[in-house]
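Every protein chain of the complex appears in place save one, which is left out.
Up next is chain A:
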Amino acid sequence: MSLNRRSFLGTGLALGAALSAPSALGQARPRVVIVGGGAGGATAARYIAKDSGGAIDVVLIEPGKTYYTCFFSNLYLGGFRDLASIAHDYGRLASQYGINVIHDLAVDIDREARSVALASGHALGYDRLIVSPGIDFVDGAVPGWDLTVQNRMPHAWKAGSQTQLLKAQIEAMREGGVFCMVAPPDPYRCPPGPYERISMVAHVLKERNPTAKILIVDPKEKFSKQALFEEGWGRHYPGMIERIGPDFGAANVEVRPDSMEVVIDGTPETVDVCNVIPAQKAGHIAGIAGLANDSGFCPIVPGTMQSRIDENIYILGDATIAGDMPKSAFSANSQAKVAAMQVRAALIGARAFPAKYSNTCWSLIDTGDGVKVGASYQAAEDKIAKVDGFVSQTGEDAALRKATFEESLGWYAGITADIFG
């Protein structure tokens, strides 16, 4: 990942000529390269391939052969899903949609030459590039924590082995132990995600280790669906969960992985399991390619998802500054459809319609107690702006909550089919 621009140019020059953008060479099929096969990237790849009938060469670059969805990974922690049920591969994107799936890592983007350098040393020319790399963590965001200690203090904010590890730690926790979450500051992937996770951890502990405690160290004043979560925690897990907010020093937190300590405003606490979710930024490649601004995320054109910095590049999902839209798989999927349409319009003259965006996030609080929040959005001049929205209410009856949970199962089946075919 540390390949710098100069070394890229070295490899790029060698291979660039052979693989440069086909349309630039006067070849028939224009090429779209997509970096990142997650909620945003895989959706865009599928929609472009599906709707262009072979007229566009679609190349998807993704290092992982199996994509574990972060969405529903909390349900895996809670014992409501097994790991296999949140694992997806790229087989159908290749076999049914003719997408060229390359399992490799993009290490640089030469925007002038319109070429992507891969870790394997190859370079790939493009006519349009779509970048959907998700998030990476801000260096030094939680003093004492970095990726070298992620096995002692897992983040599990990218799903897979980290999630498995965290689950094992929760289940092995000593009787009456303390689970601590260091929650992230805004903006971050999945606003209700940390609090759904707390609910799922509490669900496990209530059954296996009922005297255990949960501590949330949270630098934010408020959080998503707060009233719903707090009502649910009081009802299902009374006395188990304590949250320390910024007024009690939670904005000043440091961790000591060796001694399993969390230092809150100078006061150390020894904990048994520590889930550190650091502050976030766009996936590294966005920064390397110069597509992110000082916020660490990428500015986009609201109506098209084009980068404000390079009109040949579209950026999706968590990596973007998407105005009022939260960072969610639903959002990434919604944005991908706008970008896919725009790319088809640019390359093969397909019709483009005004962008419509939407999002709904379901969360599970305890068995059969599902809640949701959602909104619709449209492109305003300066940002993607909220049009209308709704949120579950406190005091809803059990039947409605159960139906909301069942609806989330339908959503998961629907969106994963929409992403991976």
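Keep in mind that, in the parts below, a residue touches a chain if its C-beta (ideal position, glycine included) is under 8 Å from a C-beta of that chain, and two chains touch if they have at least 3 such contacts; residues count from 1.
Heads up, the rule we're going with is that contacts and distances are computed from a predicted model.
Per UniProt, the protein behind the absent chain is "Sulfide dehydrogenase (Flavocytochrome c) cytochrome c subunit"; the candidates were "Sulfide dehydrogenase (Flavocytochrome c) cytochrome c subunit", "Amino acid ABC transporter ATP-binding protein", "Glycolate oxidase" or "Tat pathway signal sequence domain protein". The hidden chain makes contact, of the residues A:87, A:147, A:227 or A:417, with A:417. Residue A:399 is the one among A:28, A:84 or A:399 that touches the chain not shown.
The missing chain, though absent from the display, is touched by one residue of A:121, A:368 or A:389; that residue is A:389. Mapped onto chain A, the footprint of the missing chain covers residues 47, 51, 330, 333-334, 337, 341, 351, 353, 356, 358, 360, 372, 374-376, 378, 387-390, 395-400, 403-404, 406-411, 413-415, 417-418.
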